[in-house]
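Shown here: the complex without one of its protein chains, the others still in place.
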Amino acid sequence: MEAFSDAVFAIAITLPIVEVRMPEIKQGDPVLAQEFLRLWPSFVGYGLSFLVIGLYWVHHHFNGMIFRRVTHGFLLSTLLFLMAIGFVAFPTHLFAQYVHDPVNRHAATAIYVGSLTIVSLTWLVKWLHGVASRAIDDRLRRSYVRRMTIQYVATSAAYVIAFLVTLVSWAAGLTIAFAITLYYLRPPPAPEYL
Amino acid sequence: MEAFSDAVFAIAITLPIVEVRMPEIKQGDPVLAQEFLRLWPSFVGYGLSFLVIGLYWVHHHFNGMIFRRVTHGFLLSTLLFLMAIGFVAFPTHLFAQYVHDPVNRHAATAIYVGSLTIVSLTWLVKWLHGVASRAIDDRLRRSYVRRMTIQYVATSAAYVIAFLVTLVSWAAGLTIAFAITLYYLRPPPAPEYL
Amino acid sequence: MEAFSDAVFAIAITLPIVEVRMPEIKQGDPVLAQEFLRLWPSFVGYGLSFLVIGLYWVHHHFNGMIFRRVTHGFLLSTLLFLMAIGFVAFPTHLFAQYVHDPVNRHAATAIYVGSLTIVSLTWLVKWLHGVASRAIDDRLRRSYVRRMTIQYVATSAAYVIAFLVTLVSWAAGLTIAFAITLYYLRPPPAPEYL
Partner (left out) sequence: MEAFSDAVFAIAITLPIVEVRMPEIKQGDPVLAQEFLRLWPSFVGYGLSFLVIGLYWVHHHFNGMIFRRVTHGFLLSTLLFLMAIGFVAFPTHLFAQYVHDPVNRHAATAIYVGSLTIVSLTWLVKWLHGVASRAIDDRLRRSYVRRMTIQYVATSAAYVIAFLVTLVSWAAGLTIAFAITLYYLRPPPAPEYL
């Protein structure tokens, strides 16, 4: 289980670099440095999806300490979550590529934030399923479990709001999405046991 | 062993997203949203192979509890099965791309269902080899082992039928193949010990 | 260590399928089945590198039981071996693509068999280093260690011969290379302890 999801995370996080391709340079044309620097949207996209997927990995790893039983439903909801994780590099790449194009950045931002919204929803499904099927460690304090549930519901709600806001103002929606990511740079709250 | 097959599963399941490429958009042409939505067959293909390969992973993981000895023959039959798993994303992609093309969807469906048939046959070979070489846990009830054997033989037979049906009616063959996949969403029967 | 080399094996074995690309089909042109079948050299290449890399993986896994100490030199020689493993899919693909082209199949076979020769030499380096640095289990019978050394030296010598023969007759050299692969389908000899 762990080896499988770790490998999916690793592929999702590392693969975007393969997408980055230098345009052909004519022999003797001294433009390598400029062409390299013009790829910056791809590098931003790589860094961005590394950050977002990496933070999910940190929290997935942390959650591994909370889940005690591996039920069939938990495997299926993990698959759903990993499917969303494996997908996220694609819209991140689009976002990085079109955010400086005035006519397409509205759509690029909406697609990007929309994809992050879907990832957060699959995470929420996995968590709620784990709680409902009593797959989580039963020595955890109920208040702790409730607090985590509230946090994950709030995160998904914030993403849905961010997505809806992008439909009106791409910059405002994007700001909300970045604020959520920054929030998750904090360490997750330590589990509290009975 | 586990780390290797988990990594093969993870690559097979995640890689198809790399195949998805946006057509070039001319600077200033506001078509990003439409172009993104026109990629839906690729997204369906990604979801579909994630589902099918993911369910095999769940059952492979589950079978890991049943096999107790790692024989040379078991390693070879696992390699054969993983070879089929690593291949399946390719015909799935073809299927998703051509299912809405009236003149090619017949062939696309036959190739897709045919590949799923091959995967199920390699799975059956692995299982039968495990039973024959007594690599499975010898504390399992014989009735349980027999029931699993019947289930896997029946699955392969159903896939062969589905493939033959696609040669006549692609829609009917496809329906059988989807029904098999849906059946495998159920949890595998818990092992019964002596 | 194991997780790293298993992942390298898994990537080397699965990745070639990404290389396989269907030519564009014009909407309404009923050629999907033919185009799919014309890709057979790619499929043969995929199967072939899966087989060769897979058999190395089986023997690497088996050798994991024999090596007891992980020395720095062992890590370096493992890296060298994995570098060769990661490379082998490329010449295999070339071989599968050009073996039916009368003017290029000579070169394609020489490149393919030459690469397999390099892989077997890096394997031999890893083994000899392990024996010389006493990284292998010291409870193994000397006669067993000597027998394995002879087998690996003989394999490398056979590959060197196969490569030299391809320079004269591609078919004869290829036959020797295939015979070596078939030989390695047998289970490795069980370790003998003092």
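Order of writing sets the chain letters: A, B and C. Residues in each chain are counted from 1.
Note that contacts are C-beta pairs under 8 Å (C-beta built on N, C-alpha and C of every residue); 3 or more make two chains touch, one makes a residue touch a chain.
Note that the structure is a prediction, hence the values are computed from the model and not measured.
Trainee: Kindly state which of the options C:Y46, C:Y98, C:W127 or C:Y159 is in contact with the chain not pictured.
Mentor: Checking each option in C:Y46, C:Y98, C:W127 or C:Y159, the one touching the absent chain turns out to be C:Y98.
Trainee: Of the residues A:E2, A:D138 or A:E192, which one touches the chain left out of the display?
Mentor: Answer from the full complex: A:E2 touches the omitted chain.
Trainee: Write down which of A:I17, A:V70, A:A132 or A:A157 is the residue touching the left-out chain.
Mentor: Counting the whole complex, the residue in contact with the absent chain is A:I17.
Trainee: Pick from A:I25, A:V70, A:A132 or A:L182: which residue touches the chain that isn't shown?
Mentor: Only one listed residue reaches the unshown chain, and that is A:I25.
Trainee: What is the set of chain C residues that contact the non-displayed chain in the whole complex?
Mentor: So the residues of chain C touching the missing chain come out as 1, 3-5, 7-8, 10-12, 15, 18-19, 71-73, 75-76, 79, 82-83, 86-87, 89-90, 94, 98, 101-104, 107-108, 110-111.
Trainee: Name, in rising order, the residues on chain A that touch the hidden chain in the full complex.
Mentor: Here the touching residues of chain A are 2-3, 6-7, 9-11, 13-15, 17-18, 20, 22, 25, 27-33, 36, 43, 46-47, 50-51, 54, 57-58, 61, 185-188.
Quick note on the criterion: only the chains that are shown with their structure count from here on.
Trainee: Averaging only over C-alpha atoms, locate the centres of chain B and chain C and give their separation in whole Å.
Mentor: 26
Trainee: As a quick test, compute the distance in whole Å between the mean CA positions of chain A and chain C.
Mentor: 37
Trainee: Can you pull out the residues of chain C that are in contact with at least two other chains?
Mentor: In chain C, residues 3, 7, 10 touch at least two other chains, as defined above.
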